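Here the complex is missing a single protein chain, while all its other protein chains stay put.
Chain lettering (A, B and C) follows the sequence in which the chains are written, and residue indices restart at 1 in each chain.
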């Protein structure tokens, strides 16, 4: 059974940092359609610091590294994204405490734990048009595939799940976050959080040479 | 020597009320050139009440009537004009206390007393571009003519003095009142208070059939 | 943008420095976390009351710190929740064996930040509880949103909890006080103009010269309806009716009545609204036992006002009458 070590997780996070930083303006513009237009900036501000600090931070274990990243999110990511992403990293870190490598079932558990933490933190459910509409089915897919799939197969599968979530939720009205305050006006705009998650996954596919052709317009710019 | 009785003073005041009420808009427009544009309204508001109350008020003596008119100015004339005109009527009333008729020298004294009172109240001097630039030379003229002139001759003389004051002060910069706050901008506008005094006098000339041809543009509209 | 500002990015730490300079004996602060606290707190036998939210609502929250009110407060950027670590550090700075009560205005960003901060503090065995304030009747409570917003009624929760803490009540007792006040307080606001966060530089929403937003949120969130501006008495009636039917307030009630300015409305106008609100309350048979006219929870320089009513009992009235001293003061 294949496993990911600390350096591989670190590489994935570093790549995600690049994605977030490169898309700062785009993600904020998407948030501006129905929200307050700060999603890209909030995330990029924090991830720029994460990328800078990553070489230096405690890497004795995957859990320690993720907890430190969680702290950086709590400190430097503004708006709702701070506690949302901070909680995600915190729960994933707690689920991998002391581990120097994680198997795919363990990874699926970490993501499941992160998703549960985010649901508890923000009170959002499936269909509320938040990044959980990508994360919840992703966690289920990972759990189902973890025992038999390769990392590449799993990455392709979850990327497709997140990609689909963009179009599946586009018509919905947001029930959480700033976008929920404009009521019906949030319908027919993509959720920036879902697009953010899908973009990170799609960029990972490119980075790791996993062949995936995205469907949503937001991933085909 | 000719004298004016209470009824004659009352008639003059009633005529002045008509002048002020008829010129409400014009006097305010003049005040709007360098001041705050309320002179006509302030004066007309009070004089409308004076005209209405005039038939009813205490006319046991000229002084009592003028003091009552002073009270109505204090109460109903807004802005600087309230205390200025109120003081004028008050001092003239005190100078004619108990009298049922006044000789021309006594009238000159009443006006002199009113002018002194206004000077003390507002601190303005000759040349400050206020209605005192009409009133001060008027009072002097009256004092000089009182022993020998007829009422008609005196009216014609003081009307000319007030008329002249309009053009003599036009180029000056105001040193008192709202108009003094705009500095040089008050130059080349007529002072509304002087125009007001001159208009009342010019209308008296018409009312009493005294032949006078005004010079200032403001009296030839 | 017509504001007194240097670098907009430093707006919050700079005005915070002014608050500290103006209250050297009362307050101390931590610039990194945009946090202000009482110099003489925490103490072991007194519960600490803390709050924190976006900036732009001054005197809430920093300028409400002092004896009988908050023990500490941290603020995020204008109209944005404070970061989790600032909330966490604020709890830590006021931690005491008697416990910390966090009064959270019901906005998702604030709730999540404080929730995570409390979790982190609890992991370090700090005794802490949260209470959510949601007095704004403009928003329909629903399963599908975060629910009613916390607005000017916030002041009464702070005041009562601050007084209860000063009186030496326990964390659970103060939590019960918060709950009682929140259950009995209702607010609705109206905006005549928008407002401009310094870092944004443009108004947060557009509104016509003859329009008002009835039921406005304190971050410019849409309210119940956008209508033509009516006269002051009609506006007061709209706010009063919305608030009064909600609890409902009834004849015989003793109440506290607040007209809160949203920032750009003059004291004269606020008293004009108060006069009408007072006579409406009395007309319905209520007794106005206490009143508040001024700026308590603002939206920057927005022209507008909110009306808050709190139903009193002897306990709450006692807490409102208890002495308190904060940065926002006259003398």
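A few notes on this one:
Note that contacts are C-beta pairs under 8 Å (C-beta built on N, C-alpha and C of every residue); 3 or more make two chains touch, one makes a residue touch a chain.
Every value quoted in this text rests on a predicted model; they were computed, and no experiment measured them.
For the chain that is not shown, the touched chains among those present are B, C, taking the whole complex. Touching the chain that is not shown, out of C:30, C:130, C:227 or C:291: C:291 (per the contact rule at the top). Considering B:30, B:84 or B:195, the position touching the chain not shown turns out to be B:84 (whole complex). What chain B contributes to its contact with the hidden chain is residues 38, 71, 73-80, 82-84, 86-87, 90, 121-123, 128, 175-177, 180-183. Listed here are the chain C residues that touch the chain not shown: 2-6, 11-12, 14-22, 55-56, 58-59, 63, 159, 192-193, 209, 229, 231-233, 235, 263-276, 278-279, 291-295, 298, 300-301, 303, 305, 320, 324, 326-331.
Definition applied: only the chains that are shown with their structure count from here on.
Chain contacts here follow an irregular pattern that is not a line, a ring, a star or a complete set.
Chain centroids computed from C-alpha atoms place C closest to the centre of all protein C-alpha atoms shown. Most remote from chain A, judged by the distance between CA-atom centroids, is B. Averaged Cα coordinates give chain A a centre that lies 34 Å from the centre of chain C.
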